[in-house]
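Written out below as structure tokens is the structure these notes cover.
Of the protein chains in this complex, all but one are displayed in their positions.
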Amino acid sequence: MTRRAVADREDVLGVLMLAPSLAYVILLVGVPFFLAILLSFSNATAGSLRFEWAGFGNYGAILGDPIFQRALRNSVVVTVGSQALVVVLATAAAQVFRATFRGKRFARFILLLPWAVPVSLAAIAWTWIFDSTFSVINWTLKAAGLLHGWLYWLGDPALALVAIIIVQAWRILPFATVIVLAGLASIPQEIVEAAIVDGAGFWRRLFQVELPLLLPVVTVAVLFGVVYTATDLGVVYILTGGGPANTTHVLPTLAFQRGILGADLGQGAAIAVFLLPFLIVVAVAMLRLARRAEVGAR
Amino acid sequence: MTKPRKGMDRREFVTTATGAAVAVALAPTIWIKRQQKTLKILQWSHFVPSYDGWFDKYAKDWGTSQGVDVTVDHISLADLGTRANAEVAAQQGHDLFQFLSPPGAFEPQTLDMADVVQEAARRHGPILDLCKRSTYNPVTKRWFGFSDNYVPDPGDYLKSIWTEIGMPDGPATWEDLVKAAPLIKAKHPEIQIPIGIGMSQELDSNMAARAMIWSFDGSVQDANENVVLKSDQTLEAVTFGVRLFKAGMNPSVMSWNAASNNQALNARQTGYILNSISAYRTAQDNKLPVADDIFFVGALKGPRGTRWASEHVMGIYTIWKFAQSPDTAKRFLLDLIGHYRDAVLGSKLYNFPSFPGSVADASVPLAQKPDAGARWLEQVTANDPFGSNPPSKLKPISTALQWATNIGHPGPANPAESEVFDTFVLPTMFANAATDRMTPKQALDDAHQQVKKIFEKWRAKGLVAGGSGDHA
Partner (left out) sequence: MKRVALYAAALGFMVFAGFPFYWMLVTTFKQNRDLYVGASDVSHIPWIFNDPPTLDHVRLLFGETEFPRWVLNTLIVVVAVVVITVAVAVPAGYSLARLAGRWGERMGMGIFFTYLIPPTLLFVPFSRLVALLGLHNSLGALILIYPTMTIPFCTWLVMGFLRSVPWEIEEQAMIDGYSRLAVILRVAPRLIVPGILTVVVFTFTLVMQEFVYALTFISSVEKMTISLGVPIALVRGDVYHWGSLMAAALFTSIPLAIVYNLFIDRFIQGFTMGAVKG
């Protein structure tokens, strides 16, 4: 009788099932995170484990630092730029890959490749592709007669940011496309057919019927991409190392350079922690948007 | 150095306590390390691959003869800082940790190596001043590391190209580079970067920036650790850097990594680089025809005749305070120095000994060892046993001691200099000016202020002296 009761107690079951996840998150994320925040308020250095309270000193120092301001701006530019690119490309790619055509399986295999390659290796490959002296892109453009000067991909601050955005978009695109495809497949066929009966052409159907219905799914894909891009260290670190002249740092690479390579743990922590409130705001906003859109679409 | 620590400090307590709580919660299976004689070594993958082969075998044989279980891990140079941080945070890791530039920031975590240095000096004669200034902190009077080798950083040039423009022996002054650049361009329009000196966030650029500043009689700090970067001399160097960039380089040097200048030289896309002999050895290994065309010159002269170059890398072993076999590690180092002639050959003349006496013949009496060692080194570099054509090609690097100096010159290496080095302040200064983002004066001002902040921080921790003589 009591056994039966426990098996029906939703609150007990709920706690039991949630407990392991919660424990993992609190012990292995929460506690270290708390320590990282403490670090950001200290003047700890790599060589010493002494903890000395530094108040908002680290935050004051980084806010007044033009390199930090630039890194913050780059973080926003790279994240927004790459995700904008991804949304457009993924929506277009999904339109292509929902159709049937010869060689589709092979095409889809190629499309999925960037998803499968470890980012540390992909970034190294891209470094070679963008290498100003050996760039195969430059060669091709030059041979095709499209390039008269020279593109210093990673040596010019603006082009270097473009290169970073391209690589970030490239590695998120497969995942985003798959998610949009899933969203497309879930749109009730009747709605689309009704639109066709109403005489809607491809573009009207796309923008007035499908895209609004896709919004929740796309939002989730973008949120995922935002997190992936904004917290990523590897691509920028390997492609440019933050150069030329500290113009392409993003927050994670700057935190790494100051905190780990430069041994100023406190300041590094402050830079890394700085990102978090923004990510949370973005996440909340996007999840709200996704839900409202979902409710609205029903 | 400082007072012995009483118990734990706050942060350590927090980490330990939470760590322990998690440990209890998550892993009832903490195993106790078996006590056996082990020696764990971590070092950077050598620039000349054959050295790693030599070293691994040497270490293994040493272990066998001493009854010690030796393991050697190699990681790439860019990852040294991360690993060192992780080991310190963990208070666990390797017994010997080899850095390639002075690890000043880690001084509080390292054992004082005075006894090893003294014992090595007793056996082989004194350590080079250049190496001492990279491993000894005069403020705390501690040896935070033990240097086994330093590597000269000469200029590498393509002889055929420089012959065509009438300088068959390569450049002798920095000004020669500016003069040569347009000539090379005119003769060889296909060469993208006539003069290949990096201005990016990597090792070679770091060394090049220092060589330029020193040869123009500027420096980051003076002998007493006062920040004197902002000076007419440094400004002259930066202004020169801008001229050099405009005459002979292009923006690709802003994006270079440690491999880029080798690749450019080996592809004949540049006529001159500042690098150790590793670029040349790579060309030999890959059987690239360019190898026979690569020749070397020593440090270039500045406008007033001063010539300095950084050591290219400096092998510095540290022993963590938390190392498990510090005594075995020290013995290993002493024996390694005792075999340094083999090490130099194993590295194909890349490593130069920090104790020159260690490469002398064993029979030479102590007092003559340093000179005898230097002579041997001169002979072997003048007649390269590793397939150079002509064999005398490496001769210019045998004079390295006249022009190679340490990071921190004319003062010692210290944590502040290390941070300036590791956050690439100086190459960034050159890049800022060369790309016209700032005037040379602004770039210098900007760098000077950053450097001052860094020095002040480390002075507050009692690891760096000076301050009274800082330039404004």
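To keep things simple, chains are lettered A and B as they appear, and every chain counts its residues starting from 1.
In the analysis below, a contact is a pair of C-beta atoms (placed from the backbone, for glycine too) under 8 Å apart; a residue touches a chain by one contact, two chains touch by 3 or more.
Being a predicted model, the structure only gives us computed values, none of them experimental.
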Positions on chain B where the hidden chain makes contact: 15-16, 18-20, 22-23, 26-27, 30-31, 33, 42, 44-49, 71, 73-79, 82-83, 85-87, 89-94, 190-192, 203-204, 258-259, 261-264, 266-269, 275, 278-279, 282, 286-289
Contacts of chain A with the absent chain, listed as residue ranges: 4, 6-11, 13-18, 20-22, 24-25, 28-33, 35-36, 39, 89, 92-93, 95-97, 99, 101, 103-105, 107-122, 124-126, 128-129, 133-136, 138-140, 142-143, 150, 170, 173-175, 178-179, 181-183, 185-186, 188, 227, 231, 233-234, 251-252, 255-256, 259-260, 265, 268-269, 272-273, 275-276, 279-280, 283-284, 287
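We adopt the following convention: only the chains that are shown with their structure count from here on.
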Complex contacts: residues of chain B adjacent to chain A: 9-12, 14-15, 18, 21-22, 25-26, 81-82, 84-85, 88-89, 91, 105-109, 192-193, 199-202, 250-255, 257, 260, 263-264, 267, 269, 415, 418-419, 422-424, 428, 431-432, 435, 437, 457, 461
Residue numbers on chain A that touch chain B, as the complex places them: 23, 27-28, 31, 35, 38, 42-51, 127, 131-134, 150, 152-156, 160, 240-247, 257-258, 260-265
